[in-house]
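Structure first, commentary second.
Shown here: the complex without one of its protein chains, the others still in place.
Chain lettering (A, B and C) follows the sequence in which the chains are written, and residue indices restart at 1 in each chain.
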Amino acid sequence: MIDGRSHDTQTHAARKVFNHDSAVTKRVVMSQEIEMLAALGLSSLDELFVDVPKEVRIDGLNLPAGKSEIEVLRELKAILAKNLTADDHPCFLGAGIYHHFIPAAVRTIVGRSEFLTSYTPYQPEISQGMLQALFEYQSYIAELTGLDAVNSSTYDASTALGEAATMCFRLNEKKRFLIPEAMSWEKKSVLSNYVLGLKMEIVEYGYDPITGELDLEDLRSKVDRDTSGIYVETPNLFGVIDTQALFLKQEFPEAALVVGVDPISLGVLKAPGDYGADIVIGEGQSLGIDMNFGGPLLGIFACRQEHVRKMPGRVIGMTHDSEGERAFCMTLQTREQHIRRSKATSNICTNEALMAVAASVYLSILGKEGLEGLAKVNIARARKLMDLIGEIEGFDSPAFEGSHFNEFVVRTSTRPEKLNRLLLKHSILGGVPLAAHVPRLDHHMLFATTEMHSDADHEALLKALKEVA
Amino acid sequence: MIDGRSHDTQTHAARKVFNHDSAVTKRVVMSQEIEMLAALGLSSLDELFVDVPKEVRIDGLNLPAGKSEIEVLRELKAILAKNLTADDHPCFLGAGIYHHFIPAAVRTIVGRSEFLTSYTPYQPEISQGMLQALFEYQSYIAELTGLDAVNSSTYDASTALGEAATMCFRLNEKKRFLIPEAMSWEKKSVLSNYVLGLKMEIVEYGYDPITGELDLEDLRSKVDRDTSGIYVETPNLFGVIDTQALFLKQEFPEAALVVGVDPISLGVLKAPGDYGADIVIGEGQSLGIDMNFGGPLLGIFACRQEHVRKMPGRVIGMTHDSEGERAFCMTLQTREQHIRRSKATSNICTNEALMAVAASVYLSILGKEGLEGLAKVNIARARKLMDLIGEIEGFDSPAFEGSHFNEFVVRTSTRPEKLNRLLLKHSILGGVPLAAHVPRLDHHMLFATTEMHSDADHEALLKALKEVA
Amino acid sequence: MYQQAKHDRRLIMERDGHSDFDLPFLKELTDQDIAIPTGMRRTVLDLPSLPEREVVKHYVNLSQMNYGVDNGLYPLGSCTMKFNPKYADYLTSLPSVNCIHPWQAEETMQGALQIMHELELALCEISGMDAVTLQPAAGAHGEFTGMLLTKAYHLNHGEERDEVVIPDSAHGTNPASAAMAGYRVVEIPSSKDGRVDLEALKAAMSERTAAFMITNPNTLGIFEEDIQQIAKIVHTAGALLYYDGANLNAVMGRTTPGKMDFDIVHFNLHKTFATPHGGGGPGAGPVGVKERIEPFLPVPKIVLKDSKYSLDYDRPESIGKVRSFYGNFAVLVRAYAYIVRMGGNGLKAASDRAVLNSNYLKKQLMDVYPLPFRELRKHEFVVSAKLLKDQKGIRALDVAKRLLDYGYHAPTIYFPSLVEEALMIEPTETETKETLDEFAAVMKRIASEDPEVVRSAPHNTAVKKVDEVYAAKEAILSYRAFKRRGTDQKS
Partner (left out) sequence: MYQQAKHDRRLIMERDGHSDFDLPFLKELTDQDIAIPTGMRRTVLDLPSLPEREVVKHYVNLSQMNYGVDNGLYPLGSCTMKFNPKYADYLTSLPSVNCIHPWQAEETMQGALQIMHELELALCEISGMDAVTLQPAAGAHGEFTGMLLTKAYHLNHGEERDEVVIPDSAHGTNPASAAMAGYRVVEIPSSKDGRVDLEALKAAMSERTAAFMITNPNTLGIFEEDIQQIAKIVHTAGALLYYDGANLNAVMGRTTPGKMDFDIVHFNLHKTFATPHGGGGPGAGPVGVKERIEPFLPVPKIVLKDSKYSLDYDRPESIGKVRSFYGNFAVLVRAYAYIVRMGGNGLKAASDRAVLNSNYLKKQLMDVYPLPFRELRKHEFVVSAKLLKDQKGIRALDVAKRLLDYGYHAPTIYFPSLVEEALMIEPTETETKETLDEFAAVMKRIASEDPEVVRSAPHNTAVKKVDEVYAAKEAILSYRAFKRRGTDQKS
């Protein structure tokens, strides 16, 4: 139907998948539009496109014709119904994304038209609501991380790590960046893309096979004079609270210390700023944000106040209006791309602001006691579950001796992928096989548990594991 | 656990159903409260209740202890999951409640905190939003019904009918009120309760067994000098558009004419005000309101401007503020219970305001063409389905010859209740058996269809009917 | 200082555009598919036509010109404007609540019936009653139902009692509901201390008396300490004692209407049980009764047998129906969720805190706004602006309007009428001490403001003082009526 398109294969594929007649339905030009065209001295919409050279014009799109809202919802719901959800299947997947409870009030707030449908707050006077909510987000993260300067979000934890590495370079112009071997392969991949431009060198350090914490010896052997930064996660990929992190700043005062956290765990764990972190990053999805198949997420990024002008991303600052009343606005924009262009501290423009608002509302509803309690419940539930799994024949759980937060590694005699398939027959979404991240751990998998799991959910998992073992 | 309760049976029943230990958990008195008590010179909450005579005091409630939001949602969702829903089962039930499409935007608006959590707008200056939205609702209903005066809602159609009957008495002090035999038994029952106080007499008139419209002869024989009002429905219980309604005011000029409508049908049907209706009532649930198992609903109530001071219910009027700007407020309150007390035109106080807002938003989104189109689609879909059912052996469809709106009567050889059970095996929520409403129609049932049914839904019903026939 | 949003206030009918609503099937329709009988076909349909974008903008902006509990303190006495928890909004968004049809077969609605049944039992426990109907749509509707039950009860006992006695401090719906049911209303004056005057009560009672309707604590927030004598007087006369449950929030877990010997009680789920009031409704007004009145309750009754719920319509003594179907189900689900969330302990704590908040706030205000009766108050209290009026010409109405300027909703005013310049304040349990302290400070500040500023209030709302007299005189209730008149207010 559409002439002169160069990419017939694609067009064909689209036609096949959509399984509809292509329909370049004639457009009904409305009276309003006729008036407007007349005001322009034009008689057709086509005339608005005379500046598009004939050779590159197309005559409509080879997509199905528009549908009514009823049909759209019916179709999409039918497609989506093919997903199994953690809402009706106990799900023990973690490794970066966690199924936490989201108080209904969080949705009420982030669904508010005024927040949802606004752009980046370029006009502070008419956008105080978003600005204050983001300032509060920054304040919460500052308190949790123990660092004064926080940006109003990056895309996710992995890009936050990428930004952290390049910031380390800006801090000390060095090029070596150390990361744990025990880390999500996705983060490693993202990081290597982020440091590509600066040609930074990424070096992995090992972990202690007994405790699951980082191997300080190995790390020592890899830190050199060109080391720009050291990245450590706590809890780490194994769900282990890495106590070695406490000593890194003392050991390696010259290198920037970058700590990766689960913000919920900071309800009971020491603020990394208090043990010397220069930069703290983390995945904020836990803070009242849906799993959403992995996006949108919330990249947490905090640093010491003295480094603030080297920080990437948007920041909201406190100030006052012309009458001296407290007000907020985006600030330190001279670091940013729209002013500094190719010299900017980052290219980030659209970020995850609404997710930051969600985090703010979430933390406000939990409050001090709530966050602390939540962290404790997660620790206790994981502890109980790992021990019970450990009692089952064929499972070594936990595989590491360190203290855990809300997930843990289990060594299984069955291959993890196979085990998951078996669990699925029991309507359980199992654990994350570890081999993709740490290839030699090919009989290991990560199980996560949170406040969302009832005792019945735990029992279902244990029962299923017993049956398949 | 609780002493001295007189109703042990009940308490016992509650304990059994909740299946929990009764838990009068000790209350944690918070620091804030201790301060407040101190300010009152008190040292315990108990002291606040010294004015409650000892003999009538109880020591807490024999209900389970409070639960977290996580648990509440988990429990209630599990209970609710036992319902079959029209969301995933084609549902052909109508008879007063219809499964229409609700544009998502309607929910966005009625879910807005400012509307949802406000009380009746007693302070007009700070409640213009609700007042204007309700004025717009009244305006929409005025346009649809062809009557200038509309109240801002009654509970539902059946109570609107009750209020209409008593209003007829206020109009002409007569006591006989005529209603169709072919009418929901529930409405009849409610009506008889509403007229009990006035001791009005309710008399039924018949219908034409061929067309399904009202029997004008029979009606003539029942109207007398004491006839206060005549109630007619169009579309009526049989889904038939009752053309006889057009002649009633001419025939019976002395009696008040009360017309019951489906507001969607007014997208294509004449405004009752234009054929002499004094009062128009109807069920507004069709206008963007969920079926909700039959509540909340929206009782539509409109009347001629000259009768406005005899009208029941809250009304919003247009006025201006002290600077001459347009404003809205509740008005004609001297008709109402909080001023007129036992002489009020009705006792209604809390009404269904938010449902009226939903109707307003719904009609705004559909617009003129949308409402007209929707009415047409409903007519066409019902027509198609009734004809196809008529082609199946064992079904006489439609059972009446009149023009139909979106439902129709089918005479079945199988008993309706049995038929429904068979349809349920095909995952179909069948039709409404008519016998409860018109006892002699015990082999008749009502099928409703709307824009929500796809062709596939119709085919599923037809296929199932063929199989069970 | 607070300022309410102001937006364009054209009516939706005064905006211009093209609707972008779309429907399946519509394009394929022919005239033949849609036979509309001659004479019945509409010729004019004067509705606006706007894209969804305009509609959403219009109503979002309207909403900003409306004040709800979520915006701040709403101390509207007698209305119990507590916080409406958001989990209830979520629940009612589920298809298993909002997409079930009332005529479905019993086996397809077991979840709905279970929730309603358990809610009935919980309300029995909270009220000390033996049976509950969830059918009534609101408090007043519950009252009317209660009056119909009263009538059925007495008739069943061969008595045609035709009077209902009600204190002068009662809410207007009480006499209106009694009258609707055909009763003659006998009003008795309150005693000097704002309570039921036992002598007046005795004098009013006779063999014509069908019921005595009160609320306890009463509308002044005062607990009727003589409740046992009252019950005795009423019952001795052969009448029923009716409890207006609007004030139940004061006493949960501390006493029950049942314990106080009431026979019939209505609940306002949209008050005590935290369901949102929606700018006027929907509410829900279940009615609880003692055993001997149970046979008269509306049909159907939910019955649990062999773990299966069913609807029993076969109840020969029932008054029938007071509305279609089973009640405002979506509201009932919210209330049930609230009860489960709070639990027995939580409900008691709610009442305790409501009473504490009320007494605490009263204490802060007493100096400037004297209390007519110096009793311990329950969940609400009534102060008088009489002093202010006499000294500075500031009436209760002025105080109310001025409060709006500070971002608070106003209390109920001029009710109950036995208090001059009454301000009826109910803070509810969901407010913090901080909020109460700030509100008290503003109340006091208003008392010391320039009276002219107060009298001309509100200044910070979307519109200035509204001309209610004009509205009543003209009675313009629709755009249609407005256009017909041909004139306008400046807008």
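Assume a residue touches a chain if its C-beta (ideal position, glycine included) is under 8 Å from a C-beta of that chain, and two chains touch if they have at least 3 such contacts.
It should be emphasised that the depicted structure is a prediction, and the values quoted were computed from it without experimental measurement.
*Asks:* If I'm reading the header right, one chain is hidden. Which shown chains does it touch across the whole complex?
*Replies:* Contacts of the unshown chain, counting the full complex: A, B, C.
*Asks:* From the list C:T133, C:N247, C:T430 or C:S478, pick the residue that touches the absent chain.
*Replies:* Only one of C:T133, C:N247, C:T430 or C:S478 touches the chain omitted from view, namely C:T430.
*Asks:* Given the contact definition stated above, which residue among A:A164, A:L214, A:L237 or A:A271 touches the chain not shown here?
*Replies:* Selected residue, touching the omitted chain: A:A271.
*Asks:* Since one chain has been left out of the picture, which residues of chain C touch it in the full complex?
*Replies:* Chain C touches the missing chain through residues 1-8, 15-18, 50-54, 56-57, 60-61, 64, 70-72, 83, 85-86, 93, 407, 430-435, 462.
*Asks:* Just checking the interface: what residues of chain B touch the absent partner chain?
*Replies:* 30-32, 66-71, 103-105, 107-108, 113-114
As a convention for this text, only the chains that are shown with their structure count from here on.
*Asks:* Can you check which chain pair, A-C or B-C, has more C-beta pairs in contact?
*Replies:* If we tally the contacting C-beta pairs, B-C comes out ahead.
*Asks:* Express in whole angstrom the distance between the two chain centres, defined as the mean CA positions of chain A and chain B.
*Replies:* 46
*Asks:* Whole-Å distance, chain A centre to chain C centre, using C-alpha means?
*Replies:* For chain A versus chain C, the centre distance works out to 45 Å.
*Asks:* Report the inter-centroid distance (CA atoms only) between chain B and chain C in whole Å.
*Replies:* 18
*Asks:* Of all the residues in chain A, which ones touch at least 2 other chains?
*Replies:* In chain A, residues 69-70, 103-104, 108, 113 touch at least two other chains, as defined above.
*Asks:* Two-or-more-chain contact residues of chain C, please, as numbers and ranges.
*Replies:* Where chain C meets two or more other chains at a single residue, that happens at 21, 23-24, 56, 60, 87, 89-90.
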